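Please read through the structure below; I'll follow up with questions.
This view holds just a subset of the chains, kept in their places.
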Amino acid sequence: MIKKFHPPKIWRIPVIIALGIFAGLFVLSVYLSKAHSYLSDDPKTCVNCHIMAPQYATWNHSSHREWTNCNDCHVPHNNVFNKYYFKAKDGLRHATIFTLRKEPQVIFIKEEGAEVVHQNCVRCHERQLIDAKQSACISNYKEHRTDRKCWECHREVPHGRVNSLSSTPFARVPLPESPVPEWIKKLDNN
Amino acid sequence: LASSIMERRAEASFVNVPKVKLSEFEPRNEVWGENFPREFQSYYQTADTSFQSKYNGNAMIDMLEVDPRLVVLWAGYGFSKDYNQGRGHYYAVEDIRKTLRTGAPDSPDEGPMPSTCWTCKSPDVPRVMQEEGVAEFYKGKWARLGSEIVNPIGCADCHDPETMNLRVTRPALVEAFEKMGKDVNKATHQEMRSLVCAQCHVEYYFNKKTVDGAQYLTFPWEKGMTVEAAEEYYDEMNFSDWTHAISKAPMLKAQHPGYEIYKQGIHAERGVSCADCHMPYKSEGGQKFTDHHIQSPLNNVANSCQVCHREETATLLQNVFDRQDKVIENRDKLEELIVRAHLEAKKAWDLEASEDEMQEILMGIRHAQWRWDYAAAAHGGSFHAPLETSRIISTGITIAQETRIKLSRLLASKGFNEELPYPDISTKAKAQEFIGLDMAKLNQEKEEFLETVVPQWLEQAKEREASWDVKRN
C-alpha cells in the first residue's frame, strides 16, 4: 500500500537537489532576516525591521526602557508555551506582511495583542493596583481596577501618542547594516 | 534601605477583615469610613472651601452678587432670593437648610418647598424611601423630613454596602432610563462611573400628575437628552415651573443638566467618565485608590488631566479658561437681552396688550430663557461640552431677539416706539429691590429658623442614630 505513494526512482535525484536548494534558501532567508535573533528578548531584534524603529525609539526614550524590553509587554508571560507560540504566530504574520509590503502607514495593535500588553501591565504593576485589604471586602475588585486598557489614561506609555512609520524620522536606532554589496547597488542604479 | 522596602511591602500585603458589617441603608459616612479610611478621609476633604478658579471652585460664590441680572430673570421664583455656585458634597444638607429658597417653615406642613427637595442631598434618602415608599417620600413639605435627613451626600448614595459595587439609589434615574427604553442595570462599569453622578447632576422637574399628592421627581428625557427634546417635552405637557413676575411668561427652570451636556462633549464621546476627572486615582503608600475629594479638577490637574494630557498645568488651565470665556461672553449678552424682553413685555401689558397678542411673545421668552438657563446652570458645561453650550446660546439669542422684534412692533402699535431704558440692576441689592423683594424679612426669618427649628431636627436625628447598633468584627 504505502509503496504506491513512493515517487518513481528517476525523481529521486532532482527531488533531493530541489530540497537542498529550498533548505539553503531557507537558511539564507533566516540569516538575512536575522530570524535566529527572534528567539531572544533583545529589543534590537525588533528593529531588524526598520518599520519597528518608531516603537523602538519611543520605548527607548521612555521611563520603561530601564525595566522592560519589547517582549515584557508584547508577549504573554503566563506560561512558556504560550510565549513562544504567540511569538511565532505574530512574528510570521509580521514577516509576511513586511515582505509583501502591505504594512499600513499607521500600524494599529490588534485586539489580541493589546490584551496581551494589558495583562503585562497588570503583571508588573499588580501591587500598585491591588490592595489586599480592599480585595477582601470589595466584589470584583480586581476586575474593576483592570477592566480598562491602562493606556486609555496613561496615553503616553510607552510609545507616545503619535503613531506612524514616519513619526521618528531621524531617530538613532540600531538599524541593520545594508546586506547588499556596493557593486550590486551600482548595478541597481542603472 | 532593605528595611524600608520591607515596610512598604508590609503595607500592601497586610490582610484585613472589614471592621464593620454595614447594614443595607447605613447613611453614616463615618461608619463606612471605618472599613475604608482612605476613601473616607479624602471624601471629608470636600469640606474644604479654599479653592477658587476663574469661574468655579469650592468656595461659596453668591451668583446673584456676581451677576445681578439673574435676580430679574427669576423674578417671582425662589432663585431670585438666593443662589450660590455649589460647593462640596459635605455641605449639601447644610446648604439646603440655609438657602432662602427653602424659607423658614416652623411646622412640618409649612414652607415653600416639597419634600422632594431632599432627594439629592443625602444618603438618608434611600433609607427613608425604603421605609416610606418612593411616592410617599415625595409627598408633603420639605420640613416634614427635616429630622430624618441629616447626613451629607455620601457612601450609601453610590455604593452597595455588601459588594461596594457602584449602584443607582435614586428611582428617578431608573425611571428616566425606562422611559427612554433603556435599562440602567445594563450599564458597564465605566458607564456607572458617570451614572452615579447622573442621579443628581441632571435637569429635573416635579410632576404632580404621576401620583396624587406627590411632587414626583422626574427627568424630562422621554424625547431625548438635548435641550430641544426637553423643551418639546415640557411644551407638549404644558408644564411650567412658575409664571414670571414681570412678563407673566410661563417659565421653565433648568437645573444643572451636568450629565446631559457632558454627554455631548468629546470626553464623553471618548469614554472618559465623571470620575476620571473628578475622582482620579491617587497613590499613597504604594496603593492606588479613588480620590473621593470630589471638586474642581483644576485644583488637581496633576492627577486628573495630566494622566491623559502631557501639557503643563498652566496650559491646561488656560485651555479651560479659554473655553469658559468664549462661552460666557455670549451667555452674559443673552442674559441682558432676556432681561430687556421681560421688561418690554411688562410695558406691553401696561399698554393693555391682549392675551392673544402676547401669547407668541411669552412663549418666545420662555424658550429663550430655557436655553440660557440650560447653558448657565450646568457650571461645568462650558468645559464639558463647549461647542454644544455655545450652540444652545446661539439659538437662545436668536429666539430672544425674534421675540423682541415682535415686542417692538406690538409696542409701536400701542404708541410706544422707542428703546425702553435698561434699569439700574448693577448690584444684587438693587436688583432685588427692583423686583420688590423684602430681603431683610426673609433673612431674619431664616436666621430664626436656623436657630430654633434646625437644632430640634438634629436632636431627633441624634437619638435615632444612637439607637442603631453597628456590628463590629
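Which chain is which? They are A and B, in the order written, and residues in each are numbered from 1.
The rule we apply is simple: contacts are C-beta pairs under 8 Å (C-beta built on N, C-alpha and C of every residue); 3 or more make two chains touch, one makes a residue touch a chain.
Note that the structure is a prediction, hence the values are computed from the model and not measured.
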* With only one chain per type on show, what's the overall stoichiometry? -> A x1, B x2
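We take it that only the chains that are shown with their structure count from here on.
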* Asked: Once you find the CA centre of chain A and the CA centre of chain B, what distance in Å lies between them?
  -> 51
* **Contacting residues of chain A [partner chain B, same complex]** => 127-129, 131-134, 136-141, 143-145, 147-148, 152-156
* Structure fact -> Touching chain A in the complex, chain B uses residues 12-18, 35-36, 162-165, 189-190, 271, 276, 283, 286-289, 307-310
